[in-house]
Each structure stands twice: as C-alpha cells, then as structure tokens.
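Can you read through this structure? Questions will come right after.
A single protein chain has been removed from this complex, and every other one stays in its place.
Chain naming follows the written order as A and B, and within any one chain the residues start at number 1.
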Amino acid sequence: MTTTEERPQNRVSPAGNPIGFGRMHRKEDARFLRGQGNYVDDVRMPGMLESAILRSPYAHARIRSIDTSAAAALPGVHAVITGETLAGLNLAWMPTLSADVQAVLATDKVRFQHQEVAYVVADSEYIARDALELR
Amino acid sequence: MPDHDQSQRRAVQISVNGVEHTADVEPRQLLVHYLRNTLGLTGTHWGCDTSQCGTCVAWLDEEPVKTCTVLTVMADGHRVRTVEGLAQGATLDPVQEGFMAEHGLQCGFCTPGMMMTARHLLDHNPDPDEATIREAISGQICRCTGYENIVRAVRHAAGHPSQPSGASAADRDSEGASTVAGEPSQEVPA
Partner (left out) sequence: MQTPAPVDYARAHSVDEALELLERYGGEARLIAGGHSLIPMMRLRIAQPECVIDINDLTDLDYIRMVDTAGDSYLAIGAMTRHRTVLASPVIGEHYAILHDAERVIADPIVRNRGTVGGSLCQADPAEDLSAVLSALRADAVIVSANGSRTVSVRELDDGPYQTVLEDAEILTEVRIPIRPGAGSAYEKVERRTGDWAVAAVGAYVVLDGDTVRDVGIAMAALGVEHGCATEAEEYLRGRAFTADAVEEAARLAAAATNPSPDQRGPVTYKRHLADELTRRALRRAADRAQGRI
C-alpha cells in the first residue's frame, strides 16, 4: 500500500487570517505592485518646491566667500541658503544621534570632498540644478 | 549660459498606457520626469544618476527602456507603458500576482521596473529558465531581496509557482482577510 503525504492546504482561521503552512501575504504589496507607493520623491503637495545642493570639490578648504547673487537671480529660484544663513539662526551645526554635532552647511571651511556648501530652493529640480552652475 | 527661454518648449503627443497626452515640455526633460511630474504617474522611479539602477524602467513602444536616459521629446509620437498600465482594472497581471505570492518585493522601489522587464520577457519567452530571468534583469538593481524571490516571482508568473497564489489583493479587505467566496473559514481539525 502506498501512502502519499500531502502538503497541508493553506487554512484560514475563523477571523479570516491564514494559519498553519503557507505564508501571510503582505497587506501593502497590492499598492506597491500597482505603482501606488508613496516614496519621498512621490510626495506632491501644493506649492511644493525642489532643491539642489552645491557640494565642495575640495576635501579641505577654507571658504573665503560664497556669491549667491547670480543663483538667486535665476527665474524660478526661491532661495539660496548658505552656512552663513544658517549660522545666523544657530542651525549651521545640528546635534546627531551620537551626541556630537554635524555641519548642515559648511561655514568656515569644508572638511570633506562633496561637503554641502549651499542649498538652492526652486520651482523644479531642473532650475535648482541650473542655479548650481551660477557662481 | 544656455538660454532659459520658455519658447524652447516643444509640444509632444505621447500615448501613455493607451491614453493620448499632449504637453509642452522642455527638450531637456527626461522621460522619467514627464511620467512622474507632468503626468503624476509616480510608479516609475528615479534612483541614480548613472543609468544603472533601472528603477526607471518602463516601455517605450514595445520595449523596456531606462526612462531616465530618454528625452521626453524623443518619445513624441510614440507609446509608453508604465507599471500603472500593467493591471487590468482590479485584476492584477500574472507578473504582479507572482511578485505578491513569492514575496518578490520588500521596499518595492525596484519592483515596477523589475515587473516591466519581466512582463516583456514573458511576452517573448513564456517559460524562461532561471538563468534567462537573471540575465533579463541584470541591468537593474535590488537592494532588498537578493533577487531570489524576484526570480521566483517571474517563474510563478510563467506557471511555476513555489508558493500558492491565494486570493488576489483585490479580494482582500482592509484587514487582509480574504473575501473570496468558497475559501475555508473554519479551522480543519487536526
């Protein structure tokens, strides 16, 4: 006599949840699979602006000055923020989770290549990126 | 400094998921941004600056392309299909079913691109083996799954499930419980 062992079918509890063998399908998958995720870049709000960051090409350099006038004058640019702006608001250095501080935008000097130096806020990522060229 | 004159905009007419759209766009606009920003179809993602990650993959005419490396104006007069055009209303495409059944996504960021490539593969090769699937997605990156379950998902869609499909998502209520008639609601005695 032969016996065959069958894999138990997925069972469902009285409340309607899968139990036993098999796995729980995730609730969020349907939305993701339809392209209805809400990742940060998907968030769209009325009047929302976009930004671009100017980064230092130098690993270690003193910042003598930053001329933001050309960038700020570009149509579609709403603000050009530097470490100086932030320092005036005591926001240039912010506490980290490791109980130290980290530079938000460089003030006196840059301490690593690609350190953030200026922050452009504009109508689109294209215009914000254009503003980075204007120095 | 190049001129930002708005008159550089061009009128384009592009069919997206079967619907004709017209818009005035800058020639420099990347197709991925036309889909996401102009049309609000944010299912196609923008993930890298180097045409490597493939989160932007959608179809241009009948082929998957990296939409971050196509200008919108190049798609003028052509057809685009995105992840939003995979499902038929409430009914998920078998590729989507496969990803759901086989846990083919965790964060889901690479998933639309992976599925658009998978759909194209299966349209041309209905029963691909694992090596063929891995080759097909080799231009796209997933940081979560290690690709194993993505391969299983595509195999599932090709008719080789390792996990039962179960009810589709459309058949689940907000608690995830099945609302499909006929599914057992009593515990089977041991």
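Operating definition for what follows: contacts are C-beta pairs under 8 Å (C-beta built on N, C-alpha and C of every residue); 3 or more make two chains touch, one makes a residue touch a chain.
These numbers come from a predicted model, not from an experiment.
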Hidden partner chain, touching residue among B:T82, B:T117, B:N149 or B:Q163: B:T117
Hidden partner interface residues of subunit B, rising order: 2-4, 8, 10, 26-28, 30, 33, 46, 49-52, 54, 57, 63-66, 68-71, 73-74, 76, 117, 135-136, 138-140
Subunit A, residues in touch with the chain not shown (by the definition above): 52, 125-126, 129-130, 133
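FYI, only the chains that are shown with their structure count from here on.
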Whole-Å gap between the CA centroids of subunit A and subunit B: 22
Subunit B residues within the subunit A interface of the complex: 1, 4, 26, 28-29, 33, 36-37, 40-46, 82-84, 86-87, 92, 96, 99-101, 103, 105, 108-109, 111-112, 115, 163-164, 166, 169-170, 172, 175-178, 183-188
Residue ranges of subunit A touching subunit B (in the complex, touch as defined): 9-19, 22-30, 32-37, 39, 41-42, 44, 74-75, 124-126, 130, 133-134
